[in-house]
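One protein chain is absent from this view; the other protein chains keep their places.
Letters A and B name the chains as they come in the text, with residue numbers starting at 1 for each one.
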Amino acid sequence: MLQIVELLAVISGAIYGVLLARQHKMDFVGVFSLAFIVAFGGGTLRDLFLDRHPLFWIRESHYPIIVFGIAIAAFFILKVPKYSERLLNLPDALGLGFFSIAGADAALDEGTSWFIAAMLGAVTGTFGGVIGDTICNRIPSLFHPSTPLYATCSFVGSWVFILLSQWPVTEKLAAPVAITLIVLFRLAALQRGWKLPALAADAVDGAEARDD
Amino acid sequence: MLQIVELLAVISGAIYGVLLARQHKMDFVGVFSLAFIVAFGGGTLRDLFLDRHPLFWIRESHYPIIVFGIAIAAFFILKVPKYSERLLNLPDALGLGFFSIAGADAALDEGTSWFIAAMLGAVTGTFGGVIGDTICNRIPSLFHPSTPLYATCSFVGSWVFILLSQWPVTEKLAAPVAITLIVLFRLAALQRGWKLPALAADAVDGAEARDD
Partner (left out) sequence: MLQIVELLAVISGAIYGVLLARQHKMDFVGVFSLAFIVAFGGGTLRDLFLDRHPLFWIRESHYPIIVFGIAIAAFFILKVPKYSERLLNLPDALGLGFFSIAGADAALDEGTSWFIAAMLGAVTGTFGGVIGDTICNRIPSLFHPSTPLYATCSFVGSWVFILLSQWPVTEKLAAPVAITLIVLFRLAALQRGWKLPALAADAVDGAEARDD
């Protein structure tokens, strides 16, 4: 079960990377690199920060080959159907859920504080996209108030996982409950358009303009 | 004493990150991420390059919580006073001094060459801001001739620290002397507008234009 979810997480990350590369009219090197970076970037940061080796995509060495296959397939799919982005929402939410909990779990394993475990959960779930956006010369969409809750779902779900895994009674339920929560929270945020407010920069800029 | 300076360094890095995020009208995820990246980015690179684990913000696990608190506080401070950037100069210079010497010291500990220790001092002191600028889609201000000396202060001070720490007589003085030097050097550069010259690209471009 978990293996299928992890595979879905990798695949959905890779597809996000391919779409990003397509927007920038890249060649195969760009398509594969971005698919790889989005799929594995967050987990790589987590493994480097926690000194876990071999990295998960070196250990599970079929993952990079799957991503390579997706990048090749992208060249034979000339027309992306318009509803494809919406089709991606479910695997993407599953990927967010799985990667977040895998990240938080790895951090607890290494004995970090709860706060850092929750943070590394969110980093694992979301920073592949942040690196991909940065390479494509865009400010990460994750950081913008126009994006429905994403890292927030991951952070909240990671906390639920961490707390539930402290008591023997709830320990076994921690992962499935937290992953389900992240998936539903994310899908609801997309559906309802839940967003975080921006830092009130307008007021500040206005004030500065007036003072000058 | 050193702990207070280190704390100031973290806080001033986080505030720089918050100001950067504010300029780009980010939401809380962006504000916290940038505060974190600017405060801890340089030290994280140093720890990864030298294979020092746990990373300093995993070991000192209250630091990320302080940065989280600063990111929350940023939402309640609507109007940034105009002189705030100048108010930041002192903690920022202290942070540069402390992080640089902590970086050079860690490198010497691991037995690197003096040159690499001085370089890692400068990386620790300044690369949080470089990564933050890159994510915000700006060419790092550090690399531009319009910025008063910053990495240079750190590099020079790191060399002073390294040389002083070779002799038993001056060993104990090395850190306070070098930190003080960096702080004063940086404040003087700001005050007097000391800058490095640009690479003479105008001449080259001009020549090229004429030759074409």
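Keep this in mind: a contact is a pair of C-beta atoms (placed from the backbone, for glycine too) under 8 Å apart; a residue touches a chain by one contact, two chains touch by 3 or more.
Computed from a prediction, not measured in an experiment: that's the story for all the values here.
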Which one touches the absent chain: B:4, B:87 or B:139? B:139
Which listed residue (A:29, A:87 or A:173) would be found touching the missing chain in the intact complex? A:29
Contact partner of the left-out chain, one of A:48, A:88 or A:163: A:48
Hey, which chain B residues sit against the chain that's not shown? 48-51, 110, 112-113, 115-116, 119, 130, 134, 137-140, 142-145, 147, 150-152, 195-204, 207-208, 211
Chain A, residues in touch with the chain not shown (by the definition above): 18, 21-31, 33-34, 44, 48, 51, 53-55, 57-58, 61, 64-65, 68, 74-75, 78-80, 82, 134-137
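Keep this in mind: only the chains that are shown with their structure count from here on.
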Mean-CA-position distance for chain B and chain A (Å): 29
